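Here the complex is missing a single protein chain, while all its other protein chains stay put.
Letters are used for the chains, namely A and B, taken in the order the chains are written, and counting of residues starts over at 1 for each.
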Amino acid sequence: MAQAILDSKNELAGRVAEGPVDAVRKGLGDWLFLAPAIIFFVGYQVWPIVRVLWLSFTNFEFLSDKPAQWVGFANYAQALQDPLMWASLGRAALFTIMFLPGTIILPLLLAILVDRVGNQRLATLYRVILLIPAVIPSTLIFVLWKWMYNYQSGPINHLLVNVFGLFTLQNAPQWLGGTALTLPAIAIMEIWWGLGYHTIFFIAGLAAIPKELPDAARIDGAGEWQVFWHVTRPQLAPIMMILVVLRFGSAMAVIDEYLIFGGFNRASPTYTWTMFMYDQAFKTGLWRQGYAAAIGMIGAIAMMFVMAGLIWVFRPKG
Amino acid sequence: MTLEADHAEITNLRDEGASSAGGSALRHVVINLFNLIIVLPLAWVLMLSVKSLPDAARGDFWPKRFDFTHYGFVFQHIATLPINLFNSIYVTAATVLLTTTCAVLAGYALVHIKPIGAGLVVTALLVSLYFPVRVVSIISIYETQHWLGLINHTSGLILPYITLQLAISILIMRSMFQLVPHEMFESARIDGAGHWRALWEVGLPMVRNGLVVIFIVNFVAAWGEYLLCLTLIDDEAKRTMPVVLAAAQGGQGQWAWPNLAAVYVIVVTPGIIAFTFAQRLFFKGLLEGALKG
Partner (left out) sequence: MSGRSEQEQLFREVARRELAAGRIDRRDFLTRSLLTGLGAAGVGAVARSGIESAFAADSRPLTPTFYQWIQDLHPAIPEVNKRFPGINYQIAPVEGFGIERFVAEAKNKQSTWDVYVGQTPFIEMTAFIKAGVIEPWDNYIPKEVIDDIIPSIRAECSVDGKLYSWPFLLDVIGSAWHSGITSKAGVPDAAPATWDEFLVSSKKIVDSKAAPWGATFDAHGWRSLVPVTHSMSTKVYTDGLFDFTSDPAIEALKLMKQIMAYSNPDILLEGSSDAGVNSTTDEIAFQAQRVGLYFKYFNSPLRMAASWDDPKLLHLGPLPKFTNGEGSTVFWTTGCALFKYGQNKEKAAEYIKALTYDQQIWKDSIVGTPGVHPGQLPPYKSIYADWDAKKPDWMPPFVGLVRSQLDRAKAIDNNLFGLQQFVIGKPIWETYLKGQEPDPKVAMTKVKEAVQAEIKKG
């Protein structure tokens, strides 16, 4: 991704160097190839955000028959004074903290293990098994784990209560449904889901490392850990950055899982800023979509700041 | 050619000599432990789909009584099942096809045509990856769809679905096309081919592994999409299969758990089988630089 940013700068520089008349004449015909993508991109990504941004400065209520009025930053002021705004942002951050390390470190570990498997058939088999969850649609992953975690009929508690006898029916863990365990439970599910997919990314990254590098280090007497830390890890840094930043983004903006697992219980750890936005926009009062838009923008902007920080931390060094 | 470097060769170069035999065994044990964690929940669903109703309400892995009638039941008694399945296949196929087309054209244009403003486009695409567009835009996407008269039309889902992974798909194709030397297209065009033919005849074969990557990325996104389908489609007969499953009044009537599980197995299996065959190409695509996207 860093590469892509650099490339885009180079291209921009290239454009300036050309003559303007030439470029315009050439440009019109050449945009034909870009047009389909741009139309969809603008229509369903750029415009909705612009529109939501505009709504966030109005008191638009969907069910109201009165026209919306411009209210300036009133929605933002109100949201920032609402303890629920801060609590809901904090919950999203909490989930991200639970989810992010596991979703990076476990696949990295697994990738290093699978990468060393010499038997070609076995390596392929491992890859296929690990990737099974990646081709199960997200919604069905949630349905699956809804069963897994079910207090009374789920296999996890069945194991804990009936097989291992660690708990009784009275005190078995309550995973989903708004308890303190709900976020870790969802994080485990997400890690399970992404395990194979991320592992494959790392395996591809490992395969791209020239074999001479670690070998040379070993000849110099480096241990396996030192090889990993000084040779492999820097080589994988670009992939790490992509995964960390993208997974941070998806973790902070989770909504489907919370809709399915936590409902609109405001005390539930799953009631994050995304749920707060959705609740206000489609469930509460006359559907305060102006206010909801402000909540959404606050959440998004907070995320962007952290992401910029992450990109800076993981920037390619040297 | 490095492009055609086979993963098998790379892997074969990596012997297990660096570590002891004991370490090797431990490695396989750990990997298989993870494999087990992956497979067990799915095995449990498979079992659930052949349990009797009272057994399904309990947690036992092995039921007191097997009941294999659920698969037949869901097709005979859930009238909307083939319709929802069809909706899913239809929306997913259209989404994958259209997104791939858009991404290939755009990726080619960004690298080998370089129209004015290309840099801006790339920057906008990159920014969109970091912004939680999907969540925040739901309020106004509803408005747009209503304006187009597409609320409650299964076909209407395709438009927002195209953009679910459009940015990443374009960036992946762009990385792929960057690997193809500019001269190859130049020479094709000197021979009289336009951009279209150059792309079709020279470009596509060169980026086919990247195509597999974006096929799969878009397939997974469209096949499992929940929020938009839930919000934009009210009619159960017009929804996609996963959304119907997630909203099914869990556990009772036609959606009794074993029935749900049977549908689950039916929906999940084709994807797994298809992927088993495509995974080699997918992996090559990643190796060739899709990762850079």
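Here is the rule we go by: a residue touches a chain if its C-beta (ideal position, glycine included) is under 8 Å from a C-beta of that chain, and two chains touch if they have at least 3 such contacts.
Just so you know, these numbers come straight off a predicted model, no measurement behind them.
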Contact partner of the left-out chain, one of B:I38, B:V74, B:L98 or B:A262: B:L98
Selected from B:A56, B:V74, B:A103 or B:M241 as touching the chain missing from the view: B:A56
Residue touching the undisplayed chain, where the options are B:L26, B:A237 or B:I273: B:A237
Residues from chain B at the interface with the omitted partner, ascending: 53-54, 56-58, 77, 82-83, 86, 89-90, 93-94, 97-98, 142, 146, 148-156, 158-159, 230-231, 234-239, 246-254, 256
Residues of chain A (touch criterion as defined above) contacting the omitted chain: 61-65, 78, 146, 150-153, 169-172, 174, 176-179, 259-268, 282-288, 291
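Just so it is clear, only the chains that are shown with their structure count from here on.
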Inter-chain centre distance, chain A versus chain B - centres from mean C-alpha coordinates, in Å: 16
Chain A to chain B touching residues, read off their complex: 1, 3-5, 7-9, 11-12, 14-15, 23-24, 26-27, 30-31, 33-34, 36-38, 40-41, 43-49, 51-52, 55, 110, 113-118, 120, 122-124, 126-148, 150, 152-155, 157-158, 162, 192, 195-196, 200-201, 203-205, 207-208, 211, 218, 224, 238-239, 242, 245-246, 249, 252-253, 255-256, 259-260, 274, 277-278, 281-282, 289, 292-293, 296-297, 299-300, 303-304, 307
Residue ranges of chain B in contact with chain A within the complex: 7-8, 10-16, 18-19, 24, 27-28, 30-31, 34-35, 37-39, 41-42, 44-45, 48, 56-61, 98, 101-103, 105-106, 108-110, 113-126, 128-141, 143-144, 159-160, 162-163, 166-167, 170-171, 174-175, 178, 195, 216, 219-220, 223-227, 230-231, 242-243, 245-246, 250, 257, 260, 264, 267-268, 271-272, 274-276, 279-280, 282-283, 286-287, 291-293
